[in-house]
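Every protein chain except one is present and positioned as in the full complex.
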Amino acid sequence: MDIRRIQPRNWNSRAVVYGNTAYFSGIVADDKSGTMAEQTANILNKIDALLADVGSNKSRVLSAVVYLADMDRKDEMNESWIAWMDPDNPPARAAVGSELTPGTLVEIMITAAV
Amino acid sequence: MDIRRIQPRNWNSRAVVYGNTAYFSGIVADDKSGTMAEQTANILNKIDALLADVGSNKSRVLSAVVYLADMDRKDEMNESWIAWMDPDNPPARAAVGSELTPGTLVEIMITAAV
Partner (left out) sequence: MDIRRIQPRNWNSRAVVYGNTAYFSGIVADDKSGTMAEQTANILNKIDALLADVGSNKSRVLSAVVYLADMDRKDEMNESWIAWMDPDNPPARAAVGSELTPGTLVEIMITAAV
């Protein structure tokens, strides 16, 4: 099966497509001054664009790991997540607390069907 | 390939089957008063039921990430894990420390063959 690398950089590719499955890098918000809700919404916008790049969309997300710098604000993340998610097609998901790079409140890594 | 979503809720599905692979959500124990060993055993019971729901079983688990709220009790988790695991078919696994929701001592996210 072919491997296709999307937006390769010198340490990762934003996404890697292998056969019918796309593996994404952990995506973070561009604006680190945003709240948890804002950073999550920004990340999900970026994920929408990447999903389009691999020929997929949010109804075909299989799995997600959400890394949160502050678990007390998990509900805030969740509001943006639920606002974004296709209600007919919820992915498998785990949301766990992790130290992230300074200013980053949340990072999301998904796997999707193409 | 078809995507099948198991126990969809408004923020995730407990499992998502894509072709011959099933992606599971992070599973936590129902009873937060349990010890690390008890919570792990409870999670693995729940995973057994979910594996049956997707037409799989514990001999076909491919990979697992175990998130632990307290790494000092990793051995306790491991005892329940080894008691449960099919000794002829150990999955790939990582076990790392992560902040989890209050009372949750351990959360397990697996991928399985169907």
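We call the chains A and B, going by the order they appear; numbering starts again at 1 in every chain.
Throughout what follows, a contact is a pair of C-beta atoms (placed from the backbone, for glycine too) under 8 Å apart; a residue touches a chain by one contact, two chains touch by 3 or more.
Just so it is clear, the structure is predicted and the values come from calculations on it, not from any experiment.
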item: From A:71, A:100 or A:114, residue that would touch the chain that is not displayed; value: A:100
item: Full-complex contact with the absent chain, from B:12, B:42 or B:98; value: B:98
item: Where the unshown chain meets chain A, residue by residue; value: 1, 3, 5, 8-16, 18-19, 23-26, 65, 67, 98-101, 107, 109
item: Touching residues (missing chain, whole complex) on chain B; value: 20-21, 60, 62-65, 68, 71, 74, 78, 81-82, 85, 87-98, 111, 113
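To be clear about the criterion, only the chains that are shown with their structure count from here on.
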item: Where chain A and chain B are represented by their mean Cα positions, the distance between them in whole Å; value: 21
